[in-house]
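What you see is the complex with one protein chain gone and the rest in place.
Chain IDs A, B and C follow the sequence of writing; residue 1 opens each chain.
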Amino acid sequence: MTRRAPRRAARVVCATVLVLAWFAGGAPSARAQERFVIVPDSTAAATPAPPPPAPASFAPPTGLLVHDVPNDGGRALELTWSPSVDDVPGHGRVTGYYIERAPSPGGPWSAVDSTLARSSQYVDGSVLRDVDYYYRVSAFGDGEVAPARSITGPVRATSQWFNATRASVLAFMLLFFTFVLYFTASAQAGRKPFVRRIAGVDAIEEAIGRATEMGRPVLFVPGISDIDELQTVAGLVILENVAKVTARYETPIRVPVTYPIPFTIAEEMVRSGYLNAGRADQYDPDSVRFISPEQFAYVAAVTGMMLRDKPAAHIFMGSFFAESLLLAETGFSTGAIQVAGTANVHQLPFFVVACDYTLIGEELFAASAYLSGEPRLVGGLKGADLIKVVIIIVVVVGSALETFGLHGLTQWLATQ
Amino acid sequence: MTLHPSHDPGIWVGAALTLCIFSFLYRDNPFYKFAEHLFVGVSAGYLIILSYWTVIDSNLVQPLGLAFHGTGTKTANAGMWAASQGDYRGWLLVPAVFGVLLFTRLLPKIGWMSRLALALIIGVYAGIKTTGFAQGDFVAQVQASLQPLWKAGDPAFGINAIVFTVGLITSLLFFFFSREHKGALGVASRVGIGFLMVGFGAGYGYTVMSRISLLIGRLQFLLENWLGLR
Amino acid sequence: MKREVPLFITGAIGLFMILSFFVPHHWVSVPADFLQACAVIVVAFGYVLGGANVLRVNLEGISRRERGWGYKIVLVVSLLGTVAIGIADGLRHNGSFPVEGTPSKWIYDNLYATMSGTMFALLAFFIASAAFRAFRIRTFDAGLLAVAALIVMLGRVPVGDVATSWLPEWLRLGTLQQWIMDVPQNASKRAILIGAALGVMATGLRVILGIERSYLGGED
Partner (left out) sequence: MWLATWLSNLDRRWLFLVMGVLVLEPLLFPLSLPLRVTPPVHGFAAAIDSVPAGSTVLMSCDYDPASIPELVPMTRTAFRHLLSRRCKIVITCLWSGGPGLVDSVTSEVAREFPDRRYGVDWVNLGYKSGNEAVMVLMGQGIRNVFPRDFRGNAVATLPIMRSVRDYTSFPLLVNISAGYPGTKEWVQQVQARFHLPMVAGVTAVSAPEFYPYLQSHQLRGMLGGMAGAAEYEVARGEKGTASKGMDAQSLGHLFVALCIVVGNVVSFLQRRRS
């Protein structure tokens, strides 16, 4: 054995030398990072030099109006003027306009900004709130300046208490919230508002039943987004109910999670599922596993789980992105029954074709409301139904009005 | 068609890892597991460092440092608590405390205190998302759906507008949960699911393009950057 | 105390943010900006906590000699290595990261970027196998989906137009695909957008009013 060892060692040594030579050959091009050096002020074109006094051969702009920009926190004034009569596209002698500001009519004038030729509007956002300002606009072109004939002011930027253009959003929002709160209150008062049974809910229970028969675990994936994604909250609510059922049937459950916050919530969900089923002792802390926020590392781990633990039912409820295809296809190949639900529209096609049942868009939120039986959630569902009726009426009425050329409703709905 | 393999060791490491991950296509194997765990480690470490330097350091530690010296980005007002829009100075201690509270989750006894930080995040995002969706995805979309159903002299526009409006209304009715889908509502919901399925088909077609372009990207990396094929 | 205070904070901040959408007055917009600046910072702490969690979970996995603990060592070493190099680079370049030419950028370009790009590239293969094995037209709806998918898929690439160039303009795959995208697909996607917006608004309302307490978890 020893006689061959030195020859193998020699081969190893020259291999490493070869490799090092190879890499040394083309020294890696560590492009020196263009370190930004503070540019001396002179080249900055932002604040123009003070206008030379030479009288110009073209007319100054006229009709300067300044008013407070509405619907803001008193941070801007809007200037509008009619361009100089000589500012004609072909003429080209006027290249721009100087905008100057002063605290009092005679006061020290400071240049605010300059705008291009043929412009007639400027928003000065560098004003202080509730302070009087005076403005003048003069035209400039190839060394000459036409000083403004008139000064406009005093004008003050003030804070408004309500953004008028968002009235339609406020109206629809209040209407919708009223519906939601009304139905929530009526549901809490015991009047069971009718909600049609969603086929997806039967599919989930059927899937868990099948896993129990085959004595295989259930795999539940609450989506891959963090808790600030409301689909994840809906997915976790569904998890709580699934955990109740699996606890009752004593079927093991696997819940791989991506982010730390949903991980701890999922843990508490599964524990409370076993608590409610009276089997708190059988809660296996390892059933909820924190994998990684990195999308594809997570998917590789979950598909690994699918192939190793061979769960008989896969339930995907929450926010999914590109990895939905990998999960659905690998799941399909293991022959497991798959039920999915997401509001991410671009992932629905894959779930629709590869899963046995798919909750489409809103049905995910509806299922979390229906499954948890919470009157509060059912209230949200019924509120959404009612507002949809209102929307359909608005669309029908609005389209009819538009057909006859009346644009009142459309303009009211436009927001800023 | 000549080969000029790259001299950059980084490209070789990248190519090796690319092949390690592609080996998953054959079957799950140690090379893939190594690359997968390396990827999880590097991406978790990268996220920690990036979050610290680009956010915690530049938006919290440095402004707080200035604040303790009584200065800030707005040189006009002096003093540690002289906050103004965008220059919050001493008040940045609030997010600092909440941020540290988040770490109590690792300790069982006082783990509940992390809920305070959670409450801040969820409160802010619930508010922003509700108003954002209300304006951009609700009112703006309803407003854009109000279109004339007939224009003299342009039959194609009329047909498209009618098909669009029927599709919108029936798709909305599919997501109606207060009545069983029978009778007129049943028919509308059937038509609605038809429109939805055409929408999903279009989504499927576009997704195929997305996925194939990713493979094209990797093969271009292997061919041009690594093997230097020209 | 452990549940009421967080719920109160969520409710107060959530309502205040909705108020700041409607009231541009500076007494409301300045505190609202401050809250958002806090959220930006606390979310960053959340990511650091996430990384620490990954470290904790894998260190436990190694100490318990779980299956595949060898790979977990690779994970822990690469995580700590990336963090250590990141700290060094950040200090040397006064807080900018990853800077061109530094080891962190090398790790970013050759490890992180390469692997995350390749992970996605696997999908192209799975699309083909999923199309063949998992794309089952079992119902009329799935049939509609398949027809629309085929038209859009072939209409969106040059080969579709070239193959149907002998047909009149309005029958070509490219034009059909454009019509499907502009009218039927648009209508159904808009209905889904509105539906999802209602879902988000309802859930947001429940979270703010403390009706939705799931993020607090079960027991006290």
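By definition in this document, contacts are C-beta pairs under 8 Å (C-beta built on N, C-alpha and C of every residue); 3 or more make two chains touch, one makes a residue touch a chain.
Keep in mind the model is a prediction, meaning the values are calculated, not measured.
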Exercise. For the chain that does not appear here, which of the shown chains does it touch in the whole complex?
Worked result: A, B, C
Problem set entry | Residue in contact with the excluded chain [from B:G111, B:G132, B:G158 or B:G228] | B:G132
Exercise. Of C:A146, C:L176 or C:I211, which one is in contact with the hidden chain?
Worked result: C:A146
Seminar exercise, completed: chain C positions in touch with the non-displayed chain are 29, 33, 36-37, 39-40, 43-44, 47, 93-96, 98-100, 105, 108-109, 112-114, 116-117, 119-120, 124-125, 127-129, 131-133, 135-137, 146, 149-150, 153-154, 156-162, 174, 178, 181-182, 185-186, 189-190, 193
Problem set entry | For chain B, the residues touching the chain missing from this view | 1, 25-26, 43, 46-47, 50-51, 54-55, 58-59, 62-63, 73, 85-87, 124-125, 128-129, 132-133, 135-137, 140-141, 143-144, 199, 202-203, 206-220, 223, 229
Exercise. What residues on chain A make contact with the chain left out of this view?
Worked result: 33-36, 38-39, 43-47, 76, 113, 116, 123, 125-126, 225, 228-229, 295-296, 321-322, 333, 345-346, 415-416
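FYI, only the chains that are shown with their structure count from here on.
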For this session: May I ask you to sort the chain touch graph into line, ring, star, complete or other?
Result: complete
Problem set entry | Pair exhibiting more inter-chain C-beta contacts, B-C or A-B | B-C
Seminar exercise, completed: CA centroids of chain B and chain C: separation to the nearest Å works out as 4
Seminar exercise, completed: Expected list for chain A, residues touching two or more other chains, is 166, 169, 173, 227-228, 230, 260-261, 264, 292-294, 296-297, 300, 322, 325, 345, 349-350, 352-353, 360-362, 381, 384, 388, 391
For this session: Hunt down the residues of chain C that sit against at least two other chains at once, touch-wise.
Result: 21, 26, 29-30, 43, 46-47, 49-50, 53-54, 116, 119-120, 122-123, 126-127, 142, 145, 149, 189, 192-196, 198, 200-201, 204-205, 207, 215
Problem set entry | Residues of chain C that touch chain A when the two form their complex | 21-27, 29-30, 43, 46-47, 49-50, 53-54, 57, 99-101, 116, 119-120, 122-123, 126-127, 129-130, 133-136, 142, 145, 149, 189, 192-196, 198-207, 211-212, 214-215, 217-219
Problem set entry | chain A residues within the chain B interface of the complex | 22-23, 25-29, 166, 168-169, 172-173, 193-196, 198, 227-228, 230, 260-261, 264, 292-294, 296-297, 300-301, 304, 307, 322, 325, 345-346, 348-350, 352-353, 360-363, 366, 370, 381-382, 384-386, 388, 391-392, 394-396, 398-403, 405, 409-410, 413-415
Problem set entry | Complex contact set, residues of chain A against chain C | 30-33, 71-75, 129, 159-163, 166, 169-170, 173, 176-177, 180, 184, 226-228, 230, 233-234, 236-237, 240, 259-261, 263-265, 268-269, 271-272, 275, 290, 292-297, 299-300, 322, 325-326, 328-329, 332-333, 343, 345, 349-350, 352-354, 360-362, 364-365, 376-377, 380-381, 383-384, 387-388, 391
